[in-house]
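Below is one structure, written out as structure tokens; comments come after it.
Apart from one protein chain that is not included, each protein chain of the complex appears where it belongs.
Naming follows writing order (A, B and C), and every chain is counted from residue 1.
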Amino acid sequence: MKKKEQAVILSQEKIGSDVYSMWLKVTFAKECRPGQFISLYSKDGSRVLPRPISLCEIDREKGTLRLVYRTVGAGTNEFAKLTQGDTIEVMGPLGNGFPLEEAAGRKVFLMGGGIGIPPMLQTAKELQAEKQIIAGYRDELFLTEEMKANGTLYIATEDGSAGTTGNVLDAIRENALEADVIFACGPTPMLRAIKAYAQEKNIPCWISMEEKMACGIGACLACVCQSKEVDDHSHVHNKRICKDGPVFLASEVEL
Amino acid sequence: MKKKEQAVILSQEKIGSDVYSMWLKVTFAKECRPGQFISLYSKDGSRVLPRPISLCEIDREKGTLRLVYRTVGAGTNEFAKLTQGDTIEVMGPLGNGFPLEEAAGRKVFLMGGGIGIPPMLQTAKELQAEKQIIAGYRDELFLTEEMKANGTLYIATEDGSAGTTGNVLDAIRENALEADVIFACGPTPMLRAIKAYAQEKNIPCWISMEEKMACGIGACLACVCQSKEVDDHSHVHNKRICKDGPVFLASEVEL
Amino acid sequence: MNTKVNIAGVELKNPVMTASGTFGSGEEYSEFVDLSKLGAVVTKGVANVPWSGNPTPRIAETYGGMINAIGLQNPGIEVFCKRDIPFLRQHDTRIIVNVCGHAEEEYLAVVERLAEEDIDMMEINISCPNVNANFLAFGQDPKKVEELTAKIKKAAKQPVIMKLTPNVTDITEIAKAAEAGGADAVSLINTLTGMKIDINRRTFAVANKTGGMSGPAVKPVAVRMVYQVAQAIKLPIIGMGGIATWEDAIEFILAGATAVSVGTANFYNPYATVEIAEGIEAYMKKNKVEDLRELIGAVR
Partner (left out) sequence: MNTKVNIAGVELKNPVMTASGTFGSGEEYSEFVDLSKLGAVVTKGVANVPWSGNPTPRIAETYGGMINAIGLQNPGIEVFCKRDIPFLRQHDTRIIVNVCGHAEEEYLAVVERLAEEDIDMMEINISCPNVNANFLAFGQDPKKVEELTAKIKKAAKQPVIMKLTPNVTDITEIAKAAEAGGADAVSLINTLTGMKIDINRRTFAVANKTGGMSGPAVKPVAVRMVYQVAQAIKLPIIGMGGIATWEDAIEFILAGATAVSVGTANFYNPYATVEIAEGIEAYMKKNKVEDLRELIGAVR
């Protein structure tokens, strides 16, 4: 069951020039799945909408969640200032998560671009499969050690400072990699390219999408993406990213 | 010169069930006078107006100010949560302060009612005169030790738990006190009664008034009180409490 | 102690309802609150046929609120009647169906279709762009409001609430038109038209360029309009616009609202509706208010 509650910050660490890693204590960690997200709320009353952040790691034993996020605006900059013992309002678990069963035992690409990399960590940790993790960065690397511990890691950087110069697809080509299933998260242009690649190779591909959100639970219809088929809930060609997603079969959505 | 700046909280102490005492480090303490006030600003962007609070003590050497305030709403409750090392936006010094020169060497009443008591402390500390401090409380006492150290203290409580049962005027009567000058701060009904008393006794009386404020510096005309004569600035019968006051000669304003 | 209020003969157990479009048909929020504790659930606007709504981004945060241009996406009245009404009927709350349309015929089609359905009231959203009047809203023209209200009343089997837009010079003129047309109640305010520009991307923050502003930021405008309308007409008023706490709800009731709707606040506090209902009760107890109706319009 979804909850909105006061979470306690267990630790906060800067892991890049504008990337932060935060562990939170929540009551609902047991129910969380990789690829899901939670909404974070500002303490400043002038900001009323949630900031959705993906689960990077889930420790169900300890009841804790790890978030890795980039500071891009007022909300994330506020969160970055929180320290151990502080609290923050959160709602979760939200969304569907990656369908691990579709990839279990198979040869898989776990592809993350930029701040789309974090959800791939818990996905890698839980997935029993031949995991090829392909992480695309602009320049600075983060989370690479954790990724290596949970699969074979391939890196691409736009500035060529590490791994393949270019994007995640360049890394696949350079290393002549292959897979039966793809899980991906990252900026829309990257997802679009991955979708095309999967179509070409004729392999199933799940992608995690983003849109501005208000309710985070499927009630307000703010966060839709276009679906190929008439959607069962909306009865139009719209799916709700917060509830029906954020993970969709790439062939079922328009990008 | 007035400044708006980030002040540092040096200490915060609860001195009554809803009364707090806070010492702040500011750059403008040297320029502050008793009876003046500063504006405090909320960290929450949904609250844009200042909270004016009187100076209770001024330590010009250390560059610090003491505020004593009651938690009545969102702003004061926010301030009460601040602790040593935290910062708060303040603007000051504001207003005119008590005209100490009018009372120097004379027999004076320093009358404070409720949360109007705090400004009387610094006034008493600086005033060279025969000081009779008359403090009226609902029930709980605060600041009494400090007051005693700076004059002869008479207490009135509404519930009769200490001193005279009743208000500050009852305390004057019960103790058969007399004065040549009055300085007073407190709720409007109290000020009104003191004004009448002063008129009857034909002694000069200065009162510190309150009104909702926006600019705090005399620009917006939010905080006016009615003046007997056409005011020099406004050219109507209005004086600005934040700039021309908060201290007025009682005979010059309508209550 | 009585918290019940009556709108056009329909008794609500308490004055707290949901604002259309912010609460779906209740299902999603039923994970957070017991719908049976609400006076009524007002559903997302529904049209005669499915509407796809606007392109994304559909919302943007603004200072103390948000703007939205969802574009009234809805699955159409048929699906709605089969799926959403039976779901809501499982709960002990009133069902108010919000109706939208681009033209008179579209409104009437929905209203007629609802005649046989087990719902308690309907709320007519007249802020929809009127395709027959250059996309100005129906609700900005008193003549249109009176006409549309009269036609809907003729077709409707359940009490009709006309939902007013605040984007007008004189809200009382529109309220009077709704009253003259025979409305059973009015609700206000719908969203204030606003715009946000993203200075980095140098484009509009919502794809539709303009959007409807809601949330705590708009409350003073809403309270003012509720008050003005309460002085101008005799119909019960459902107040909304920025209600997030029980204090806000009491403010609207004192201004003249018989019931209140909670919208944007659900997004940041999914428990808001029930907390407000409980807060009103606590306030009444503390202030020894025997009957909530004593408070309605008590500040004049």
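Basically, a contact is a pair of C-beta atoms (placed from the backbone, for glycine too) under 8 Å apart; a residue touches a chain by one contact, two chains touch by 3 or more.
This one's a predicted model, so the numbers in the text were calculated from it and none came from an experiment.
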Contact set (omitted chain vs shown chains) is A, B, C
Looking at the whole complex, which of B:Ala104, B:Ala149 or B:Val236 touches the chain that is not displayed?
B:Val236
Touch with the omitted chain, as defined above, among C:Gly39, C:Pro216 or C:Pro236
C:Pro216
In the full complex, which residues of chain A touch the absent chain?
45-46
I need the residue numbers on chain C that touch the omitted chain, in ascending order.
62-65, 67, 136, 140, 167-170, 192-197, 199, 202-204, 209-211, 213, 216-221, 223-224, 227, 242, 247, 250-251, 254-255, 298-299
Residue numbers in chain B that touch the chain omitted from display:
1-2, 4, 41, 45-50, 91, 211-225, 233-238, 243
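In the analysis below, only the chains that are shown with their structure count from here on.
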Hey, which pair has more contacts between C-betas, B-C or A-C?
A-C
Measuring centre to centre with C-alpha atoms, which chain is farthest from chain A?
B
Roughly how far is chain A from chain B, centre to centre by C-alpha average, rounded to an integer in Å?
56
Averaging over Cα atoms per chain, report the distance between chain B and chain C in Å.
47
Quick one: report the Å distance separating chain A from chain C, using the average Cα coordinate of each chain.
35
Can you list every residue of chain C that touches 2 or more other chains, as numbers and ranges?
63-64, 216
Set of chain A residues in contact with two or more other chains
45-47
